[in-house]
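Provided herewith is a single structure, encoded as structure tokens, for subsequent inquiry.
Here the complex is missing a single protein chain, while all its other protein chains stay put.
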Amino acid sequence: MTTGMKTVTPELVREHSLTPDEYGRIKKLLGREANFVELGVFSVMWSEHCSYKSTRAHLKKLPTKAAWVIQGPGENAGVIDIGDGDACIFKMESHNHPSFIEPYQGAATGVGGIMRDVFTMGARPIAMMNALRFGEPSHPKTRHLVSGVVSGIGGYGNCMGVPTVGGEVNFHKSYNGNILVNAMCVGLARTDKIFLSAAKGAGNPVVYIGSKTGRDGIHGATMASAEFDDASEEKRPTVQVGDPFTEKLLLEACLELMATDAIIAIQDMGAAGLTSSSAEMADKGGSGIELDLDKVPQRETGMTAYEMLLSESQERMLAVLKPGREDQARAIFEKWELDFAVIGFTTDTSRFVIKHGGAVVADIPVTALSDEAPIYERPYAKRAPVTGAPTFDKSKPVLASLEKILAAPDMASRRWVWEQYDNSVMNDTVQHPGGDAAVVRVHGTKKALAITTDVSPRYCRPDPFEGGKQAVAEAWRNLTAVGATPLAVTDNLNYGNPQKPEIMWEIVAGIDGIGEACRALDFPVIGGNCSLYNETNGEGILPTPAIGAVGLLKDVTRMATVAFKRQGDVVILIGETKGHLGQSIYLREIEGREEGAAPMVDLAVEKKNGDFVRGLIASGRVDTVHDVSDGGVLVSVAEMAMAGRIGASIGMAALPEAAPFWFGEDQARYVIAAPFAEAEKIVKEARAAEIFVAELGKTGGDALVLDDKDRVPLARLSAAHEGWFPRFMAGEEIPATN
Amino acid sequence: MKARVFVTLKNGVLDPQGKAIGHALNGLGFASVGEVRQGKVIDLELSETDTGKAKAALKDMCEKLLANTVIEKYEIELK
Amino acid sequence: MKARVFVTLKNGVLDPQGKAIGHALNGLGFASVGEVRQGKVIDLELSETDTGKAKAALKDMCEKLLANTVIEKYEIELK
Partner (left out) sequence: MKSAVIVFPASNCDRDAATALEQMTGTKTLMVWHQDSDLPEVDLVVLPGGFSYGDYLRCGAMANQSKIMGAIKAHAGRGGAVLGICNGFQVLTESGLLPGALMRNAGLKFICKQVGLSVEETQSAFTRKYDKGQTISLPVAHGEGNYYADDATLDRLEGDGRVMFRYQDNPNGSARNIAGILNEKRNVLGLMPHPERVVDPLTGGTDGRGLFQSLIETLS
């Protein structure tokens, strides 16, 4: 038996990404030098990923409470009450780095990981979303990465039989060397059947379930260690391979076990595998834990304690059972042909004790790995937000600009992407990808969940605070636009290196912006994930705080979609248009510049306008709504027309300048369509409520007609909108910009 | 010239397919079957006549396209 | 004993994957590449020590599970 033990030197400490100060703290907590295994354990538990050491102090400022919140941040996923004893459990997580190295497996295991976070809490996953950012389309790696990531997400999610119902895709050069793959999973459980990770009590069996442990994904920081030198490169893959088949069995087996009352606590093995799952469970339960690694099911021979503790093999879970229930649990896992082993027990010593080959190889106070982990108030340097309104060429014809925008990489239809995802399995998908929010029915009821992910990174660079606010507001707006009551948020904060004061400021301001919006909109944050150090060659990505959000439709038949439904409906714009072109899609795609202030969100107006629109949908008066976001009003109208295959004739009298009105990205706006009589009433009511409202025109025909004079056939717009993605992926088109 | 390229997962990389096949074979009563690994075999016709050049080109093809060297290894056979 | 099984598409059965690979290789500038066919290679560890028995068992495995003889053919190699 190789113990894998070696002496801890300053060099080794550094290789584990721990600072000398941090190691000093470790020695103090242990009252002695750490051994090699312990050093490995500390390095992963005190890593940014597990300890949130740069962001923890700031994340505390986010609002996390509401009457409907059952579980806020801190568990594997957040939980909200959606009435009738039903709970909705959801979370979003990044798999950025692995997806850049190996797009298919990186994205696939990202999907698998977030699903485990959700089903470990007792939920059956019912919907997946993904927020993707790639480098500019002309970058030589982009197409390969898009192709691999999309098929990886599909490969895993489709096999699991969980519909992937939406997401985002952006292209920007800041992601050339660092793509973002954020996956979100939404599940359903009963409020009285939610499983937490607190391993309370002593003497309870700790069981290992799922796949065997191999040398997968052992932390890159440890790669240089001599212990591995004899083995070939091949022995230490840094990228994990996903096995969705096993995950599907694991899901069914866990839900079957959860239907019994045998479980005290359960947690998936995610980052830092066995180490973090066991340490976190003991920490939350206020107990100690003792594991015998010889009992861990192993895929390879000769694995050291260090390797087993740090392995990130996928499709594994750890559970603490009530004593005496081992056989009941084992029978379930054997039926599903999964590994099952009792590998330890809880203790009352508050220590994390690991045995291997009969010897104790690690013995650490549990709190040293959790509460005592360092927290940094990293210095940050405020950068003045970019201000000012950009200039633009007033002579550009509006409809030609529209056509160009609809075919821009960030604006073109994502059909190529979502047709590779099974978005209707489980038979409850009411709104498929392509609308403002996905809508998924709560099985067997008339309720439904609305789900969206949003952020506009191009606003977050010039103004991280407003950008953070805007991401939340847009998510809230997208849920509102289908008629749902927005309930809660999960965030995925993707930023650069927090040790750079300017980046740290982007993080702090972003969190502040998110917090302010969530408070104003009564939209608590119930979970999230931070992905920092997203940089290549010292260049950070655009700040990308992705917001995943869920809302509730009490009656799914009272719902709105973006498609125009009737000829002759009046098209109405709700919300004020000042014509904000700073950082807009128009400016970037038509003028070729990224300039000016990001749009400001007035949260009070946002709430007022949104509540008004939602009221119209809920009362059954309006069934056609689209929010106004990227590209502005004209893009929204065009999307509604293309979706419904019904044209429109619109116009605005006495516009001083056309482009700001049609393409400006002012916030808190919606386009709705309703039959004439209803529309008249709506306009009156809006005015009475002091909500900006404007009649844009009427639906009908097969073209978009502007100001009764310019027209463009819908078929032409659709061809432009649908054409770009498939052409790009076929290698037929590599645009120079963006 | 004909060439055959084998692309297989590196040792230590999980092979879910191989695992499932092994399991299924055991289930069918083939008790003697131990570990199973699945890979790809790619047969190519080459107009190249120089063996050395062909080998070099094939290596290049493997590195660039045929194998994902993050998780896979390859072998080249000329016939 | 180690065995290697090749499962490839029968001649005449269209192989879109092979075609796509050939196309991509040509696109990468490997002009000498003609037809490409992709198949599977399955490596098995067998505890069986009798070659004859192993071969028979492998044939049986191919017929029962490893190959779909409607579209595929197989070759067995013992090492």
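Order of writing sets the chain letters: A, B and C. Residues in each chain are counted from 1.
To be clear about the criterion, contacts are C-beta pairs under 8 Å (C-beta built on N, C-alpha and C of every residue); 3 or more make two chains touch, one makes a residue touch a chain.
Here the structure is a predicted model, which is why all the values come from computation and not from measurement.
Peer 1: Going by the stated contact criterion, tell me the shown chains that border the hidden chain.
Peer 2: Counting the whole assembly, the omitted chain is in touch with A, B, C.
Peer 1: Looking at A:E33, A:D261, A:E419 or A:E539, which residue reaches the missing chain?
Peer 2: Considering the complete complex, A:E419 is the one touching the chain left out.
Peer 1: Pick out which of A:V186, A:L249 or A:A546 touches the chain that's been left out of the picture.
Peer 2: Here the residue in touch with the unshown chain is A:L249.
Peer 1: Looking at A:V146, A:M160, A:M504 or A:A520, which residue reaches the missing chain?
Peer 2: Only one of A:V146, A:M160, A:M504 or A:A520 touches the chain omitted from view, namely A:M160.
Peer 1: Could I get the residues of chain B that touch the absent chain, sorted low to high?
Peer 2: Touching the missing chain: residues 16-17, 20-21, 24, 27-28, 38.
Peer 1: If the hidden chain were put back, which residues of chain C would touch it?
Peer 2: Contacting residues on chain C, toward the hidden partner: 13-14, 16-17, 20, 40, 64-66, 68, 70-71.
Peer 1: By the contact definition given up top, give the residues of chain A that touch the hidden chain.
Peer 2: That gives, for chain A, the contact residues 151, 154-155, 158-161, 243-246, 248-249, 336-337, 418-430, 441, 556-557.
The rule we apply is simple: only the chains that are shown with their structure count from here on.
Peer 1: Just curious, how far off is chain B from chain A if you go by their C-alpha centres, in Å?
Peer 2: 36
Peer 1: So the centre of each chain is just the mean of its C-alpha atoms; given that, what is the distance between chain A and chain C in Å?
Peer 2: 40
Peer 1: Please tell me the distance, in whole Å, between the geometric centres of chain B and chain C computed from their C-alpha atoms.
Peer 2: 10
Peer 1: For chain B, write out the residues touching at least two other chains, lowest number first.
Peer 2: Correct list: empty.
Peer 1: Show the residues in chain A shared as contacts by 2 or more other chains, in ascending order.
Peer 2: Chain A, residues with two or more chain partners: not present.
Peer 1: Looking at the complex, which residues from chain A come into contact with chain B?
Peer 2: Interface residues on the chain A side: 101-102, 105, 211, 214-216, 232, 234-243, 245-246, 299-300, 313-314, 337.
Peer 1: Under the definition above, what is the set of chain C residues touching chain B in their complex?
Peer 2: 6, 8, 18, 21-22, 24-25, 28, 30-48, 54, 57, 60-61, 64-66
Peer 1: If we count contacts the way the header does, which residues on chain B are in touch with chain A in the complex?
Peer 2: 9-16, 19-20, 23, 68, 70-71, 73
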